[in-house]
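Quick one: the structure is below, and I'll ask about it shortly.
Not every chain is included here, but those present sit where they belong.
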Amino acid sequence: MPRLLVLHGPNLNLLGKRDPEVYGERSLKDISSELEAWAREKGLELEFLQSNIEGDLIDNLQKAEGVFGGVVFNPGGFSHTSVALRDCISAIEVPVLEVHISNIHAREQFRRHTLTGEVSRGIITGLGVDGYKLAILQLAELI
Amino acid sequence: MPRLLVLHGPNLNLLGKRDPEVYGERSLKDISSELEAWAREKGLELEFLQSNIEGDLIDNLQKAEGVFGGVVFNPGGFSHTSVALRDCISAIEVPVLEVHISNIHAREQFRRHTLTGEVSRGIITGLGVDGYKLAILQLAELI
């Protein structure tokens, strides 16, 4: 059964608490359970990781190579500042698809561009938790 | 049966001819047929429009209100320059979802920001023709 990594960056462990009008009211755990069940029906296995540490995310992306068929990655605030994460995604071969819950083009100026997105396969932004589902569907098709 | 409008902006009628290594080799007609069949299976009716004229696109977005359940919109080069299209999307209530075939964050500097995307429900970029499918799935869920 194809396996995908769903990787969350900083502060996504606060989902449900942080700006619920922007990010929704469900916790990361709730969302993960829903995604897991939904994916299993489609014959896909998901693994979930969240870290607030940039280097941990880099480590996990590097380790994903050969283990997962693809990575759904929400780099949170690091999207806009991390050359190191960008270098990592561009160095590995496992396909990475970037997801943002809110529409990054419709918020503060500093959220408009995504350095990590520059080297990802694609970016889905503004579709809430559904964005993860679309990304999973898309990666499943690639495998 | 729910109906969606798939609206294409300038030069997308050249699909298959323009930079095939970036945009693929199928024509807009081929892609539309494929999308139509695929959507019909999912119980959705699609209508397709393409125009190179900014004002035509505005007219069609305005007319979509009350007629379609949603619009999948690829504004092409107008994404980056058209305040008028942005004003239109923000003025109408039918949900608009923006799609770009190529990854707009990975090309020229002037393609990085999307004025129309600022006021769309979401943006899917870099996933080729699959981006349209994901957008259709997402709009179908909204209706």
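Every chain is named by a letter (A and B) in the order it is written, and numbering of its residues begins at 1.
Methods note: contacts are C-beta pairs under 8 Å (C-beta built on N, C-alpha and C of every residue); 3 or more make two chains touch, one makes a residue touch a chain.
Given the structure is predicted, the values throughout are model-derived calculations rather than measurements.
Trainee: Note that 2 identical chains are shown, then give how many the whole complex contains.
Mentor: Number of sequence copies in the full complex, not just those placed: 12.
Just so we're on the same page, only the chains that are shown with their structure count from here on.
Trainee: Centroid from C-alpha atoms only, then distance subunit A to subunit B, rounded to Å. What do you get?
Mentor: So the centre of subunit A lies 24 Å away from the centre of subunit B.
Trainee: Tell me, which parts of subunit A touch subunit B in their complex?
Mentor: Spelled out, the residues of subunit A in touch with subunit B are 97, 103, 105-106, 112-114, 117-127, 130-131, 134, 137-138, 141.
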